[in-house]
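This structure is in structure tokens; I'll ask about it shortly.
All protein chains of the complex are present and in place, except for one that has been dropped.
Moving on, here comes subunit A:
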């Protein structure tokens, strides 16, 4: 009996937090399918949409360049993640398998860079990019976000777990270093590489500060800046349902990504995420 009451309390508390988490999602979807007039006529908002409409989604894509923001974000995410993977894999490979002078010293230097907060270096980067006339270009957006010391560290640890004997055997067979990297090391470390990729994609999709500093031309806005622009100038300010439609459109890709790769993402964040 006592156990039963305890269970009820536990489930009740867990449900309260679940509702707090889910409610904003429910509210954005709900508001996005209400028509402009019905939304504004409800002083006490209704919890269901009596006559759902897709007109807001049409407005979201026609009144503001939402598709353009979307396209920009996809380009930014794909190129940044792709370049990051090349840089990270090559460096992790060098640190894990190749011998060269000053390796330990260089690796400690890399590690010490992990302590540098982004806020400290962003000022100079802003000046650098401005002076190079790379404001409002994709290179300006992408280049400073390409390297991540933490991911190099993560992948190096992973590479080092691959037995050295395989490497030696491959050497005897006359396999080149790069062939070995692509045929053996990358396939074996695939789980880690997938984790890194997903974490970087989430980071790119949500990045706001750097794009805001470096772009003021709408043609180069990412979704975060786009939503901010919509909030301040889009839809004549008060068209809340259309705003919510844009919010839904922006949120959906990552939620789908999460539901598909749930375990990978949660495992990856537990290992290497730092948000909060």
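Keep in mind that, in the parts below, a contact is a pair of C-beta atoms (placed from the backbone, for glycine too) under 8 Å apart; a residue touches a chain by one contact, two chains touch by 3 or more; residues count from 1.
Rule of thumb we're sticking to: contacts and distances are computed from a predicted model.
Trainee: For the chain not present in this complex, what protein name does its UniProt entry give, out of "NADH-quinone oxidoreductase subunit J", "Carbohydrate ABC transporter membrane protein 1, CUT1 family", "YeiH family protein" or "Cytochrome aa3 subunit 2"?
Mentor: This omitted chain is identified in its UniProt record as "Carbohydrate ABC transporter membrane protein 1, CUT1 family".
Trainee: Among A:40, A:108, A:139 or A:219, choose the residue that contacts the chain missing from this document, as touch is defined above.
Mentor: That would be A:40, which touches the missing chain.
Trainee: Hey, which of A:49, A:75 or A:106 is the one touching the hidden chain?
Mentor: Here the residue in touch with the unshown chain is A:106.
Trainee: Kindly note down the residues of subunit A that lie in touch with the hidden chain.
Mentor: 7, 10-11, 13-14, 17-18, 20-22, 24-25, 27-28, 31, 39-45, 86-88, 90-91, 93-95, 98-101, 103, 106, 110, 113, 116-117, 119-128, 143-144, 146-147, 149, 152, 177, 202, 205-206, 208-209, 212-213, 223-224, 227-228, 231-232, 238, 240, 243-244, 246-247, 250-251, 254-255, 257-259, 262, 265-266, 269-270, 273-276
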